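Heads up, one of the protein chains got dropped from this complex, but the rest are sitting where they should.
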Amino acid sequence: MNTNTMIFSPSPHLHTGRTTPGAMRHVLVALIPSVAAALYFFGLPALEVLLVSIAACVATEWLITRYMLRRPSTIADCSAVLTGVLLALNLPANLPLWMVVAGSVMAIGIAKMAFGGLGCNIFNPALVGRVFLLISFPVAMTSWPLPSAGFGDADGQTGATLLSRISEGAVDPATVDSLQLFLGNIGGSMGEVSALAILIGFVYLLTVRVIKWHIPVAIAVGLVAVDLLAGYPPVVDLLSGGLLLGAVFMATDYVTSPMTSRGMLLYGVLIGIITASIRRWGAYPEGMSFAILIMNGATPLINRYIRPQRFSPRRKEVPA
Amino acid sequence: MLLFLYSILLLAGLGLAGALVLYATARRFHIDEDPRIDTITSLLPGANCGGCGLKGCRDFATQCVRQGSLDGIHCPVSSPAAIGEIAKVLGVEAVTGVERRIAVLKCNGTCSARPELYTYDGARSCAVMDAIAVGTRGCSYGCLGCGDCVAVCRFGAISINPETMLPVVDADKCTACGACTAECPRHLLELRPVGRRDRRVWVACSNRERGAVARRVCQAACIGCGKCARECPFGAITVADNLAYINPDTCKACGKCVGVCPTGAIHATFTIVPPKPKAETEKQ
Partner (left out) sequence: MKHTFRKGGIHPDAHKTASRRILFQPLPLTAWLPLSQHIGAPSVPVVKKGDKVVRGQLIAENSSFVSAGLHAPISGTVSSIEPVVMPSGKPAQAIIIKASDEEHASDEAARAAYWDTMIPNVTDRTLSESLTSEEIVKRILGAGIVGLGGATFPSHVKLSLKPGIKAEILILNGCECEPYLMCDDALMCTWPARIVEGVELMMKATGIPKAVIALEDNKPEAAKALRDALDPAYDISVMTLRTKYPQGGEKQLVEAVTGRRIASGALPLSVGAIVNNVATAFAVWQAVATGQPLIERVVTVTGDIPAEQQCNYMTAIGTPLSELPFTLPEECRAIVGGPMMGRSAVRLDAPVMKGTSGLTLLKGKGRRQPQPCVRCGACVDACPMGLEPYLLSTYGRLRMFDEARQADVADCLECGACSWSCPSSRPILDYIRIAKQRSRK
């Protein structure tokens, strides 16, 4: 017997075969319908924003690992690509490209790598990038090209989002056509426009078991509850703005969301309540990004206090 | 103008209110503490290594102030001068005669003495590896080479020699805090007195198998032949369970045993003059 070939390792000796990059790739696949919808409604500018965002995110991560941390590159884990896509989908298609680059550098450089890279960040990088742009360039970030179906170039027309028009009192939410909202023929950032595309992605993620249903459903519950109290049509609220995109793709980010199912439910419900509160009573017409970031900050606390239920209660300690 | 005044007053009022709360809390929760605790803490190394057996440097300081002496507690990391300072603060005589010790490795299983037999695929930790199997080199007593001792050393005194894959203790940095001796799953590190003029002799093996079995896994193993014990003029060496042990208290570091060991398992910190007829005897 040749002992040279024996390998020994601690149990378990089997592994599921699932990997973190694999999960990232599943999310990217789930984003295909949303990306397709963005390209369909906004045309070439959307593609430009998307490609610039991805390239800037990946380049930022590569440069930081190569020249600042001097560690092996981590871009192969696909997380930078995913951040790039998510950031792009949170931006208006006509945003100047240099702003896209600034947002990407902020997202990867400050929100992710400064905290120590994948797994160590407290806040969702793509959302930090978006909120940074939203606060720094509010005008550019809130005037959206009107969607023009059929891959046509956006005709340069811009307008405020539905939510801001509602909050200004220009539109009565009760008169909004929910079907159009659902399909996406309404102005908004690239990824927000089509609820249908996002829901297809959601179903896909559930099928491949990359995410659990808890967070998105809890967000919807929290939002609808506040809407019912405030007497606002919940369907419009659910389908408009970045709610669905945030609920399915941003709030479910592994790193910045709680680990237990009960923690996820609490986290989701609070995101829903905060979002609805900001929309109804706050200064911003859109509150999803802020709500998620606030709850990202609360996630360590949730993990600390909402522990999984033990198999069985601890037996009374016998004093030694 | 009124607006300005209003804001300034409001902010000042808020600040004042906050300060009052802080003041009240500080008063309410103030604990009178012997100032010597702070003084002694500042004299201690501050590494919180646990070498004294207490939870950290402040714990050590609290303990000596509470008992008013250094009896029974000792900081192995502090220099004798620092211990003297602490004793002065306490108003007692400094404990003298505590000899400085350093850690030595009781394994000599270099890559050439015991080649790698198996491949390990798991968390890089000696404790993990020791819990499941004999180790990559087939010796169930020897060093596993994953560097748990390196990881626990707070003074950066241990490093793995890439050639032998064994840990090396830097005598200048080792403070004998004992973290490594407690961590090593095979108890291969021992704290031994530095010795006069830095001369130390120890058995660099822990294998308790019979000689033939020990030799099969490692060429540098102690085979328990007892030659060293017979050679030692001071009776400092005993052989038990096929393993020699040099008592540091009676060893005079003459180095005679080093030359007679057939496997080279006895190590010394100085070069040995080959045992010529009537080798020079280390005078006491």
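Some notes on this structure:
Which chain is which? They are A and B, in the order written, and residues in each are numbered from 1.
Simple rule for what comes next: contacts are C-beta pairs under 8 Å (C-beta built on N, C-alpha and C of every residue); 3 or more make two chains touch, one makes a residue touch a chain.
The structure displayed is predicted, hence computed values, not measured ones.
Of the chains displayed, those contacted by the omitted chain across the entire assembly are A, B.
Of the listed residues A:G117, A:G191, A:G268 or A:P285, the one in contact with the hidden chain in the full complex is A:G117. Which of B:G138, B:G195 or B:G259 touches the hidden chain is settled by the complete complex: it is B:G138. Counting the whole complex, the residues of chain A in touch with the unshown chain are 1-3, 5-16, 18-20, 22-23, 77, 117-120, 254-255, 257-261, 303, 307-315. Where chain B meets the chain that is not shown, the touching residues are 117-119, 121-123, 125, 127-128, 131-135, 138, 140, 152, 183, 209, 213.
Simple rule for what comes next: only the chains that are shown with their structure count from here on.
Inter-chain centre distance (chain A to chain B, centres taken as mean C-alpha positions): 50 Å.
Taken together, the chain B residues at the contact with chain A in this complex read 117-123, 128, 131-133. Residues of chain A touching chain B in their complex: 3-4, 6-11.
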